[in-house]
Every structure is written in C-alpha cells, then in structure tokens.
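Of the protein chains in this complex, one is absent; all others appear in place.
Naming follows writing order (A and B), and every chain is counted from residue 1.
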Amino acid sequence: MDVGVSAMGSPEDRAAIVQLTIDYCWALDTGDWDALREVFTPDAVTDLGEGGQDGIEEIISRVSSALSRLDDSQHMVSTHQITIDGDTAVGRCYLHAQHIRKVTGGSPLFVVAGRYEDHYVRTPSGWRISQRRIVSMWTDGNLDVVQF
Amino acid sequence: MDVGVSAMGSPEDRAAIVQLTIDYCWALDTGDWDALREVFTPDAVTDLGEGGQDGIEEIISRVSSALSRLDDSQHMVSTHQITIDGDTAVGRCYLHAQHIRKVTGGSPLFVVAGRYEDHYVRTPSGWRISQRRIVSMWTDGNLDVVQF
Partner (left out) sequence: MDVGVSAMGSPEDRAAIVQLTIDYCWALDTGDWDALREVFTPDAVTDLGEGGQDGIEEIISRVSSALSRLDDSQHMVSTHQITIDGDTAVGRCYLHAQHIRKVTGGSPLFVVAGRYEDHYVRTPSGWRISQRRIVSMWTDGNLDVVQF
C-alpha cells in the first residue's frame, strides 16, 4: 500500500473512517463482536495474521477466538493516514496492542505492534472497512500470554 | 459505560471533546494545574484511583500530589469513542501514561495503562468534563518509581 501524502476529503468523511478503526478496537477489547457488523461490510476480506478471513462471520470467529481466552486486551490505534476518492478510500494506521493474561512464572503482558492497511467503502449505512491487512512490526513481552 | 458504536455529532463538538482529554494530559505533564479549570466543570466528580474526588479543587490536589514528585510524566491518549446527545456526551479513550523518576537500583520507568470513562457537558464556556473515571488495565516497569 502506497498512501503517500494523504488526500484529506471532508472532515466528516475522515472522522467517520478514523472512527471505524477505533470502533474495531473497542469491539475487540470489550468482546462486543456484534459491533463489528457496523465496522466491516458483510463481505469484507481480512488478513489478521495466521491466514485470511472471508466475510464478517469469519472475521468475528477469528478475533473472538483469539481474544476471548485473555484476561484483557488494549488495542490502541493512532497516526492515521487516509486517502479518500469519492465513495472509496484507502488508509493505514499504527497499532499498539497489549495482550494481558496471568500465566505461571512470567509477565502477564505481550505487545503486538504494527500497522493496519485498509480499504474503505461508503455504503448506505455509512463508511465500512472492506479490506484489512495487519502487518506486524514488532512484539515484546511474554509470548506465553498468547499461547494456549 | 456502554458507548458502543459511536454517534459522531458535529466535527466541531467532537474535536472540542477530544481536546479536553488532551488538554488534561498536557496540564498534568507540564504541571499547569490551573489549566485543569478549563478542562473540568467546577463541580466535576472523578475517580482517578485511590478514592474519588469531588470538585475541581480536589481534582487538582489529587493529580498535583501524585505527579509533582516525579521527574517527568507522559500521558498519551488515543482511540477516542464519543457519543454526543445535544449538550451532553459520554466517551472513553485509552491512556498510556509513563511515569519517570530516577530511583536507586532500578529502572526509572513505570507505565500505567487503561481507559478513561467520561461524561461531558456543554457550558457557556465550551465543553467540559463533568465526570471521569480511570480504569487501570495493565502496568509495567518499576513500581518504586511511583512509591514514596
């Protein structure tokens, strides 16, 4: 993805697209899987690590199985770069995701950091993510936290 | 607090509310306690850890006593989710707060991370925080940094 210097679009469109990336985080961290139906298109395609997902049901299955065994998680996104072209847009943002689980004999923390590379589309219900790919950039902490 | 998928409100209102959460951070990290009078209503109620605060004077007392003994601090907020309903709003955001103090025989760093859960109100002087609660999610580093 080459977003380059970003085209701004309207403040409303930009805010709505940034908000999708934020609502995704809170859906994951609060276990509100149904909220993801307001984030993605029904036929969204993602690569969230360990293979791809095709459609909202597979996306929900992927993130819920990964996160529901943790004690807690905190997905922080920032540094959004978005290019809007009419009713479609591409964008990327940085992720700092803390995974929290008490494990025997080690730290309860494991960070995954990277970037999301997204495609967005304007639908009759508002902007949605139609494609998402995570690129992991670094990890830190106790890998046992996310291994079962 | 169940914010769910967020209602956007006007770009101006959203920006003003997000800015409150940011101005709070800079007030704390620069020791500009009077700036907090532009962030909270005079009768704001908070729970910033270790018991609650009732009114701006107690809020200032709480944060100044906690932070003024450190060498430095960095409160970073991101991932804001806000729902605006006329002249009131609720919102939450993530916090990554680094506390910095040279201590004998250990790291000078202690991170507190969590979320702020807020209520906001529009006043004749602009939006203000009327209620704030911090929920700690994880900590990392040397606890001695924040113990005296």
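Quick note on the criterion: a contact is a pair of C-beta atoms (placed from the backbone, for glycine too) under 8 Å apart; a residue touches a chain by one contact, two chains touch by 3 or more.
No experiment lies behind these values; they were computed from the predicted model shown.
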Field: Among A:80, A:119 or A:133, the residue in touch with the chain that has been omitted
entry: A:80
- prompt: Which residue from A:75, A:96, A:119 or A:133 sits in contact with the chain not drawn here?
  reply: A:96
- prompt: Taking the full complex into account, what residues of subunit B touch the chain not shown?
  reply: 11-12, 15-16, 19, 22-23, 25-26, 32, 35, 38-39, 72, 74-78, 96, 98, 100, 108-109
Statement: Residues on subunit A facing the left-out chain by the touch rule are 3-6, 8, 11, 14, 78-81, 92, 94, 96, 113-115, 137-138, 140
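Following the convention adopted for this analysis, only the chains that are shown with their structure count from here on.
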Mean-CA-position distance for subunit B and subunit A (Å): 25
